[in-house]
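Take a look at this one; I'll ask things after.
Every protein chain but one is kept in place in this view of the complex.
So that you can tell them apart, the chains are marked A, B and C in the order they are listed, and the count of residues begins at 1 in each.
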Amino acid sequence: MPFSTTAQVRFADVDPAGIVFYPRYFEMLNGAVEDWFAQSLGVDFATMHLTRKMGVPTVKLEAEFAAPSRLGEVLAITVQPGTPGRTSCPVTIAFSNNGELRLRVNVVLVCMDLEKHRSMPWPDDLRNALTAQAEVAAPA
Amino acid sequence: MPFSTTAQVRFADVDPAGIVFYPRYFEMLNGAVEDWFAQSLGVDFATMHLTRKMGVPTVKLEAEFAAPSRLGEVLAITVQPGTPGRTSCPVTIAFSNNGELRLRVNVVLVCMDLEKHRSMPWPDDLRNALTAQAEVAAPA
Amino acid sequence: MPFSTTAQVRFADVDPAGIVFYPRYFEMLNGAVEDWFAQSLGVDFATMHLTRKMGVPTVKLEAEFAAPSRLGEVLAITVQPGTPGRTSCPVTIAFSNNGELRLRVNVVLVCMDLEKHRSMPWPDDLRNALTAQAEVAAPA
Partner (left out) sequence: MPFSTTAQVRFADVDPAGIVFYPRYFEMLNGAVEDWFAQSLGVDFATMHLTRKMGVPTVKLEAEFAAPSRLGEVLAITVQPGTPGRTSCPVTIAFSNNGELRLRVNVVLVCMDLEKHRSMPWPDDLRNALTAQAEVAAPA
């Protein structure tokens, strides 16, 4: 079962047409990925960035916007990794409200050494956590 | 006792110096005011803006930044109104972490008719709710 | 030749790792699309949204992040439409700095009737402008 969290559509997120301005979805997405790392993969972003000097920038992103979201709605967000590569990992994030899909996003995250400014192999703890979740998600 | 809620310092909120970029505090503040209206004053922002065609823009704001906030911290936010005027209301919002004050903000909100684009007297439900909370806050 | 504009990487755009936080690229992208509509397609966003009650939400988006961008850099942004469909249009937006590609994004915009909340055929002025630019871009 994928990791799940929520985000509320705030006044700050909504455009003059009354719907979420799409760059705000990516802020919510980044917040969901932070929650996923902290609550499910075992490393919070502060520790990862500031102590371990690692980042996980997005190098590729595909999004389909299925239906608009409106002020006050609480969006359910699921985060599902695929099998990690040596230095990268595909992740699918879906936003929905009352079972209606709003947005599906496929990203590729890369494990980055923030001091050398280049990609690095996933450390064992993260690789193991990602692999475990990817396996759980595999079809029988 | 003032209304209280929380906000987590996200990656999106933090600047290159490692601390919250202050305009983000005002987005958190606006989110806290949304929670206060919905959970404590009895009117959520979607209903207020879209159905009742009312807004509560900020016409005055004073902020003192007492100490910086960092990635991953969960900030406690309190919202305390003063006695409402005919069309406006002073509100004090304080952010803290583990009892350390980070930011205190005094704002004046104005009740605005979004169709006539001008201020309007507080409707009874909001005036009563604001007054009740202001009274509770008054010293004995 | 595609429409081109620029955006400066501001302190507000940069994350704790010292590079542009990617949701900010989409705000820059939206700004470039606004400039393109106003300066090249002949309709500014205020007139389009508020007077003509039309929007152009993004329904699909693919981005590849080729290299990071840093505080203070001025990014060159090009906007190139493909041939418009009845209600939608593919557009490619590229960000570069000193000839180095930073980000390439393919989006699909949809022409939206903001009062009926559904897609509508491109009005003639926009269809003609998009078609003219798409033709110019075609290889010989």
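The definition used in the following text is that contacts are C-beta pairs under 8 Å (C-beta built on N, C-alpha and C of every residue); 3 or more make two chains touch, one makes a residue touch a chain.
Note that the structure is predicted; figures quoted are calculated from it, not measured.
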{"item": "Hidden partner chain, touching residue among A:14, A:33 or A:94", "value": "A:14"}
{"item": "Those residues of subunit C which, in the complete complex, touch the missing chain", "value": "10-12, 18, 27, 30-31, 34, 38, 44-47, 49-50, 70-72"}
{"item": "Chain not shown, touching residues in subunit B", "value": "16-17, 19, 21-24, 26-27, 30, 49-50, 55, 57-65, 68, 112, 114"}
{"item": "Residues of subunit A (touch criterion as defined above) contacting the omitted chain", "value": "11-12, 14-16, 18, 21, 23, 71"}
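Criterion: only the chains that are shown with their structure count from here on.
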{"item": "Graph distance between subunit A and subunit C, where chains that touch are linked", "value": "1"}
{"item": "Which two chains share the largest set of C-beta contact pairs", "value": "A-C"}
{"item": "Separation of mean Cα positions, subunit C and subunit A [Å, integer]", "value": "24"}
{"item": "Intercentroid distance (Cα basis), subunit C paired with subunit B, Å", "value": "34"}
{"item": "For subunit A paired with subunit B, centre-to-centre distance based on mean C-alpha positions, whole Å", "value": "29"}
{"item": "Where subunit C touches two or more other chains, by residue", "value": "16, 21, 23"}
